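Here it is, the structure, as structure tokens.
Just one protein chain is left out here, and the rest sit where they should.
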Amino acid sequence: MSWLLTILVFLPTVGALAVMVAPQGVVKWVAAVFTGVTFLLSFWLYIGPLVHMGFLGPLNNTGGFGTVMSPAWMDASPWIHFTVGSLQLNIDYRLGADGLSIFMLILNAMLSFLAVIGSWHIDKRPREYMALLLILETGVMGVFCAFDLYLFWLFWEVELIPMFLLIAIWGGRRREYAAWKFVLYTIFGSAFMLGGIFLIYFMLGGQTGIYSASFAFLASHQVAGNLLVGGAAISAQLAIFLLLYLGFAIKIPMVPFHTWLPDAHTEAPTAVSVLLAGILLKMGAYGLIRICIDFAPAGAHLFALPLAILGAVNILYGAGCSLVQQDMKRLIAYSSVSHMGFVILGVAAAVGPGATNAAFKEAALTGAAIQMFSHGAITGMLFFCVGVLYEKAHIRDIDVFGGLQARMPRLTWIYTFAAMASLGLPGLSGFVAEYLIYTSVYAIYPAQTIVAASAMIITAGYLLWMIKRSFYGPLNPHWSGIADASILEMAPLVMLGVVVLIVGIYPGWLVDLLRPSLHQIIQNVNGSVAGLHR
Amino acid sequence: MDLASIVFLVFAAILVGSALAVVTLRNIVHAALFLVLVFGAAAGIYILLNAEFIAIVQILVYAGAVTILILFSIMLTQNPNSRSSNPLNRQALIAAGIAALLCAGIIFALSQNGAIAGSASQAVTANVGNAVNIGTLLYSPTTYSYVLPFEIATLVLLVAIVGAIVIGREEE
Amino acid sequence: MLLSLNSFLVLGALLFCIGLFGALSKRNAVSVLMGIEIMLNAVNITLVAFSSAFQKSAHGARLTGQIFAVFIITVAAAEASVALATIIAVYRRRNSVDVTDINLMKW
Partner (left out) sequence: MSFFVTDIWVIPALPLLAFLLNILVLRPFFDLSNRDKGHAAEAAAAHGAQGHGANTAAGHDEAHGNVGDPEQHDIGHAEASPDDAYVRALDTLDGHIDTPAAIPRALRTAEKTPGGYALVQLVEDAEQHPHHPHGSPTIWARINGYMGILFMGLAFLWSLGLLVALMQNPALQRGETVPIYTWISVAGLRYPIDFYVDSLTAIMLVIVTAISLLVQFYSQAYIEGEEPRGYSRFFAWLSIFSLSMLLLVLSSNFLLIYMGWELVGLSSYLLIGFLAKDAAKPEAGRPSPGAAALKAFVVNRVGDFGFLIGILILFTATGTFVFTDIPARLGPINLALLTVAMILVFCGAVGKSAQFPLHVWLPDAMEGPTPVSALIHAAKMVAAGVYLVARTFPLFHLAGPQALTVVAYIGGFTAIFAASIALVQIDVKRILAYSTISQLGYMFVGLGVADTIGPGIFHLMTHAFFKALLFLGSGGVLLAVSMNQDMRKMGGLATRIPLVAFPFLLATLSISGFPFFAGFFSKDEIIAQTWEHGDYILYAMTLATAFLTAFYMFRLWFLTFGGKGGKFGGLWGGEYRGTVAVKKPDFRVWLPLMILAVPSVFAGFWGWSSVGGNFNAFITGHPLTPAFANPFTSPLTIFGVGASLLGIALAWGMYGLQVVPRNVFVSNPLGRGFATVLWNKYYIDEIYLAFVRYVVMGLSKVASFFIDRRIIDGIINGAGSGVVAFGRGLRRSESGRLQNYGAAIFGGTLVIAAVFFAVVYFGK
């Protein structure tokens, strides 16, 4: 079974090849089958360890789904090893999945499947479209289960190409601008990221004598010492953290590196928007948790306060911008900026000061991780909703609608459901993450939490105002012939809705899944923070 | 000053003068004629350097064949509308500057370079049996020779001939 | 010492630069070709001069310079024929041999 991760990563690529050679009529079916099979297989990531541990056994005692050191799933083989003089470059093909990875992998498999379903109406070069979607899935899968830093970076870049093409070919009016902006922003960040990877790899290699980029090694060894930058000595870990973080911050995205997001979201086709918001943003958040703060905890600690401030600013700024958008997709894109701020805030608290607050820190990190998952599902729903509307009306401006509830009751209620989930209604997954983050971050950064929490008013305002302007009031006669969402269109929405509901009502299973991974990270952080203050 | 030096000076003067004429004259036919003079004077220089084989080849190929080619193409491409058949372009001044600087640079380098300074003042001396030696060096199948490059050169010539015919022929 | 190597090298340099000026500054393609021929001759003079200056060595006669000159003359002949054929082809198509009108060497 150790091949499962490799299969999960490359099955979509095989699917892409199959799509390229399949007869025209069955292209969508082939894509749906491959993503569907990947989706079903991805469940085994979760169920397999459970079966192994005795079904639904006590997860805490058996180590659960493992940590980055000893993940529940591992698939590794040597790859590139060469030595030139004192320069050693050891890159391994190393895939792994612990709790933190597993649920992102499942989310990715699910959203990719739903994206194929939600793209059923695409009639512009469907073959290439589906193939690119499948390659995108491979890239993202790879990012979430690469356990070698170079491999991670490789997959990180692989994902760019299909995304660029998907936006640039199937996008809206300004698709080329948006696609270029997306790619240039990301490449700008990943250049710094690569610098950070080299820095941590060679510094750690020089200090320990072992040149390895495997996650287990990086998580168990810390870079020490200072780095001379322009004559000033700064902590090497801080430098590593900042370099890596810049790459992730653009992806998350963090203000002020967020302006690619509204453009990319607005121009991308519906399913791509879903993937973009549901998965690609999470790559940044995942990298922040998995790599930045685990491999450079002392650096992260030194940057915790700015990080918390940036997180709070993100939340409020994104919410404010959402309030004045005319385009539904743009509004949701800005709401993504706002919601991803919670991840930043949670992570900031997790690496923040206060040795006695370990419990709150772990809760904050758990909240950040759950926010990744929940935002993926909720924003996916919102984009699908807009997609349904756009398919029928060919316009997304909020103001041109009005009173659609009379003609589209199904869409109205599922849209309201998604909006409520997004604004953090209890019983739905958004609330779980936000409440965890509020209640834990407040112990560490009260002022930032208050600023962040004030956004909950604005969030309710912009989402419900959008609903009100589109769906309430007398029916705008222009739309009197509009049809309600079909069963095919409702399917992804309902599926995501069920996920949102389950996580919202009983988030315990998700927390159990995450606990060992996050616990290890928190221990790492606390250990090196203690070292820093000694 | 011996006779050889005088002969060198004369040939050198003819060379430089006619080369200047080639690049400055407005009439391209005149320029082509001066080019013949350049080729001939160059052959003289070769003889002065005891390279009589090269000199003969120079006369044969350059003064004979290339000049004729050039004159033919001048004839074939003569544009009756152009008043001046051999005008300068806009970057002539820049080209002149570059050429002058390059020349000055080379001469400066020659005067400065100590590595060949010793042999630079060395006299060029007679070399008997030059053509025989060249023939040996070019064609000898047994000793060290340039047979392979020579064969390649023939191939180049062949390709050039074919190419010239293909490029230059009238299109149907 | 007038017949020293340096004299020939200076002569070669002068000729080369004159040819270069011609190749860079002429509008007429045939003129450019003539400049290039002058440059080739200058190089030949230099090579032959070196050949003569260093002909006596431990390893016997050194005629490499002259062999090079032979090859250069060969290739120059080939070049001239192809170049002139090209000029004629261009002329046929454009009715002009002005190289400033030909600006196709770009992406």
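Letters are used for the chains, namely A, B and C, taken in the order the chains are written, and counting of residues starts over at 1 for each.
We take it that contacts are C-beta pairs under 8 Å (C-beta built on N, C-alpha and C of every residue); 3 or more make two chains touch, one makes a residue touch a chain.
Since we're looking at a predicted model, the values are computed, not measured.
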Exercise for the section: Just list which of the chains on display the missing one touches. Expected result: A, B, C
Completion exercise
Of A:Ala239, A:Val432 or A:Val529, the residue touching the omitted chain is A:Val432
Fill in the blank from the handout: Considering the complete complex, of A:Trp44, A:Phe202 or A:Tyr472, the missing chain is touched by A:Tyr472
Fill in the blank from the handout: Per the whole complex, from A:Asn226, A:Thr259 or A:Ser486 the residue touching the absent chain is A:Thr259
Problem - Hidden partner interface residues of subunit C, rising order - result: 20, 23-25, 32, 99-100, 102-107
Exercise for the section: With the missing chain put back, which residues of subunit A would touch it? List them for me. Expected result: 180-181, 184-185, 256, 258-259, 262, 317, 320-321, 323-325, 334, 358-360, 362-363, 366, 399-400, 402-403, 405-406, 412, 416, 420, 424-427, 431-432, 435-436, 438-440, 442-443, 446, 449-450, 453-454, 456-458, 460-461, 464-465, 467-469, 471-478, 506-508, 511, 515, 519, 522
Problem - Touching residues (missing chain, whole complex) on subunit B - result: 89, 91, 94-95, 98-99, 101-102, 105
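In the analysis below, only the chains that are shown with their structure count from here on.
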Handout entry: Rounded Å distance between subunit A and subunit B, as computed from the means of their C-alpha atoms
Key = 71
Practice task
Measure off the straight-line distance from the CA centroid of subunit A to the CA centroid of subunit C, and report it in whole Å.
Solution key: 65
Completion exercise
Shared-interface residues of subunit B (touching two or more other chains) are none
Handout entry: Multi-partner residues of subunit A (each touching 2 or more other chains)
Key = none
Exercise for the section: Flag every residue of subunit B that touches subunit C in the complex, lowest number first. Expected result: 1, 4-5, 8-9, 12, 15-16, 19-20, 22-23, 28, 31-32, 35, 38-39, 42, 45-46, 48-51, 53-54, 57-58, 61-62, 65-66, 69-70, 72-74, 76-77, 79, 85-92, 94-96, 98-100, 102-103, 106-107, 110, 116, 119-125, 127, 130, 133-134, 137-138, 146, 149, 153, 156-157, 159-161, 163-165, 167-168, 170-171
Problem - Residue ranges of subunit C in contact with subunit B within the complex - result: 1-11, 13-22, 24-31, 33-35, 37-38, 41, 44-45, 48-49, 51-56, 61, 63-64, 66-67, 69-71, 73-82, 84-89, 91-92, 95-97, 99-100
